[in-house]
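Left out: one protein chain. Kept in place: all the others.
Every chain is named by a letter (A, B and C) in the order it is written, and numbering of its residues begins at 1.
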């Protein structure tokens, strides 16, 4: 028997992600989103997705702007210091994009429940929040059978596909991460299928040297794609920082639906290697990596 | 403000562990039990403890034999290939030691619930097991408020104290582990107070070099004790193996209650450094460490 | 004797005021990248609270670092003592109520301890769709203290009742908190005008400190709900010269903490200037 090889190309994602799927998107804030896969979803014209994010930013905004979503589940979507997410705002305020806004812990605990094969998990949840009232399909009251305490049950979340970005993997699918992990690991446990883009595919010997860096076991991975700088313009800590310069440019393009179409043309609808040249190529990559290394402790 | 120093001596454990406490004991099978602390509990004549273990061995057998326990919560206690645990058997078969035998996942999930501040957690538990019937205070049926599915609720377990053994710590209490972790981390989260014995206390700089090896944050640690070979005669993977030779000797002593008293005199009721000499000193330590290093992959 | 600074920005004043909320040994949580909060915690850590445990991104107990607009995440990661996932964070800190402080901000906040990060207007027909609350709706109940900071104290922000309750402190008085298994602690808002505190469900926010030059009327007229106004309100302690020096030279040389206080049209220019300094620092500008 040969050792199985899960390494695919970006264009192979259509073997796993189908129109209408519920897709959990890894990363958090402006960090670690699987942006190369996101761009490939747009290139592949995959439609009617339900995106699931805990704390999303440009990943969600881009998918919304490109028209890939029919629904959104989130606890937070923002461009942080760069402002509110423009396509996200437009789609909800003007176009009525259907969405489920769930508190952050309920998304995390819901994914945990999905991963561990229970339909719910209880916690001392957000009593008093209107979000509980608005989305009863995600929150129910439940009484502890031992103490009688009233708790909130968070409903299990089971994505069809999880997509995350990581530092490295071997071809069998053992995944290493060295920085912010967000809810990536919980998404991988909960989802039915999983795609991981990585900075580098390495021989298994490299994985065995540092098992403590491996965060997802191979049996929770269906496809590995080598995509250097694959989280750009978000970060891959501690290897490169987010690209503030590109994000400022994105915010300009995204200021209107019309100019945003041009962003998609200028940056997304071309091969990934050309994207990497368009955002500044090797020099910009060096800047982002150097900034990530040059930190000063007090 | 000075940087706090949580490093104590073995004899300081009486500041934290009190007669009558519920004590969760880390380690699993013949590995990683906090044996130096266990011996110190016996030396300090701490009494009426309720021990909580998932998969215990000589740690539990020794505490029982020395008369420190008034109750035992466990899913498994055995000397594995060396046989059943002699004091454990005697105490239950002959002396009626009260105990709660709980299925392994219910102990783990119970500790998890204790750590996350919920009185229970649901799972697709051991329906049909007599243990569920015998210990209703640990198991209740619960219905999912979303799907109506019947699940089993495992009751939260909140130890007064958790004791574990680890590889290294800094003086502020950040704890690194490099091998089997069992349920040590869950015990540390669940307990009200925590004591960790470590092979070595190191400057924080050593911790920062490999944050991915740190498994317990300082705010979950109340006392750190340097105790080299502190898991002996159990293992501290991958640094030393269990001491099969000493365990065979233990099994001889433990064959009867009378000879076991002599074990306690000969090995336990003396300073820990003398214990380490009695079990073979530097030569035996070298053997156990060498065996742990000499592994062959196929 | 303390030498108070004569020259400081309102951001610096809020920053040192927030830093005082950190007690030595506290578990301090950071969510989104909020420069003012980062600067406060790092300042506290290198001055009066060296035993505080700072958490941000996946990094636990990270070493205090020099703040920059773009490098907070890699700095925290590279200086951490432990790395964990959000679920491990929940299991070790949030659900347990083990966090002491996590300064939050909000689009709207009201007299009841509610915050709104969801929408302005009706939920199904928003005038403004906000970012959402992330973990804030839940952790403001769980943490020992609920600390908010508001760079623009106005009736737009401090409304009688928020349009949508994204989250709420829920358990306010010490007794109800203890009874429900959480540690007691106040709701305290640090704004560009004052410090105000609410400690009981049935009592209003009270003005504790007025920033230098601010009058109680200024606060009252900019707040959309009734306040307790003590007859004598002390002035907020000014930053010391040493604190200002530490902030400007050590903690935050790029001036990230002042970013939130720049008027809308100046922000982009300020941001570009900060980023250019970062490029210069690595020799790429």
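As a convention for this text, a contact is a pair of C-beta atoms (placed from the backbone, for glycine too) under 8 Å apart; a residue touches a chain by one contact, two chains touch by 3 or more.
Small disclaimer: the values here were computed from a predicted structure and weren't measured.
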Study note, to complete from the structure: Within the entire complex, the undisplayed chain is in contact with A, B
Revision key, fill the gap. The listed residue (A:28, A:181, A:214 or A:284) that touches the chain absent from the view is A:214
Exercise for review: Please pick, from B:120, B:208, B:242 or B:260, the residue that touches the omitted chain in the full complex.
Suggested key: B:242
Practice item. Would you mind spotting which of B:7, B:42 or B:92 touches the chain that isn't drawn? Key: B:92
Exercise for review: Could you list which residues of subunit B touch the chain missing from the display?
Suggested key: 28-31, 54-55, 74-78, 80-81, 84-85, 88-89, 92-93, 101, 103-106, 108-109, 112, 123-131, 134, 178-186, 215, 235, 237-238, 241-242, 244-245, 248, 286-287, 290-298
Revision key, fill the gap. Listed in rising order, the subunit A residues that touch the chain left out are 1-4, 112, 115-118, 170, 172, 174, 189, 204, 207-208, 211-212, 214-220
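Going forward, only the chains that are shown with their structure count from here on.
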**Study point:** Set of subunit A residues in contact with two or more other chains
**Key:** 123-124, 178
**Study point:** Where subunit C touches two or more other chains at once, by residue number
**Key:** 59, 63, 79, 83, 90, 95, 181
